[in-house]
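Take a look at the structure below.
Excluded from the complex is one protein chain; the other protein chains are retained at their positions.
Right after this comes subunit A.
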Amino acid sequence: GTLLELSYLVAALLFVVGLKLLSHPESARRGNFYAGAGMVLAMLTTILLHKNADGGGIQPANVWIILAAIGVGSAIGWIIARKVKMTAMPQLVSFYNATGGAASALVALLEFPNADMSNWGSVLVTLLGLIIGAIAFSGSMVAYGKLDGKVNDIRAGYLSYINLILLAGTLALALFILLSGQTPTELNWAIYLLLAVSLLYGVLFVMPIGGADMPVVISLLNSFTGIAAAMAGFIYNNQAMILGGILVGAAGSILTLLMCKAMNRSLLNVIIGAFGGGDAATQG
């Protein structure tokens, strides 16, 4: 256990140092390598040293399944990242952000049946992981589609009302699950409905935003993915996940604001601007 914690500390430090180096031109590539090394370290030590609640390590059969899944993911991730045209890089970042969001939503969805419903804090982080992960996934997929020319902007005024209703519905459903006092099995329908509503909200949230604003939106959704990963980190009380996730959440938020500033736009302008149908609405 201690060795695992220690390796998480090293991994977390590598994330921080990596991000720091990434923000200077001469050291950026090294920073990316450090952060990647931190991730490999955290993955390896988790597979080797993680203990279940009953104190047993990961079963050999499961280790092989995990390694196979990592192998498949690595091969696909590597090939796509190497083969794609240089001009298609931004949508690729969005695509990979979507996969991270999907992973967060899946982890939260699958851990919900194990949630202790009397501990509202643990239920809350699970629900937030699900909601934010799902929004990051579907929103990033739409952003990917837009940058790739597969999805067109839909700028209709009524979308803003639908979005508000969906957001309210998502929060109401999450509150219901928190306060209903029912078991996770009884709430099975509600958790899948919550997933569906969050996915839909992610789509409609990005749908009206103009193509030129996509980098800002991807950065925003990137910080969402970080927060979703941190919420999942709460479920496992895993320091590497919490620190890595919050770090990305905070850095991603600031980066989003910096990108807006570079474009001479405010974040509200980018998001609200979408509400009434492009730039015209923001002036009035």
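As a convention for this text, a residue touches a chain if its C-beta (ideal position, glycine included) is under 8 Å from a C-beta of that chain, and two chains touch if they have at least 3 such contacts; residues count from 1.
As a convention for this text, contacts and distances are computed from a predicted model.
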Checklist entry - What does the UniProt entry say the missing chain is called, choosing from "Alpha-D-ribose 1-methylphosphonate 5-phosphate C-P lyase", "proton-translocating NAD(P)(+) transhydrogenase", "Amino acid/amide ABC transporter ATP-binding protein 1 (HAAT family)" or "High-affinity zinc uptake system membrane protein ZnuB"? => result "proton-translocating NAD(P)(+) transhydrogenase"
Checklist outcome for this item: Given A:I135, A:V197, A:M241 or A:V270, the correct residue touching the omitted chain is A:M241
Checklist outcome for this item: On subunit A, the omitted chain is touched by residues 15-16, 18-20, 22-25, 28-29, 31-33, 35-36, 39, 42-43, 46-47, 50, 52-53, 58-59, 61-63, 65-66, 69-70, 72-74, 76-78, 80-82, 86, 89-90, 92-93, 95-97, 99-100, 102-104, 106-107, 109-111, 119-121, 133, 215, 218-219, 222-223, 225-226, 228-230, 232-255, 258-259, 262
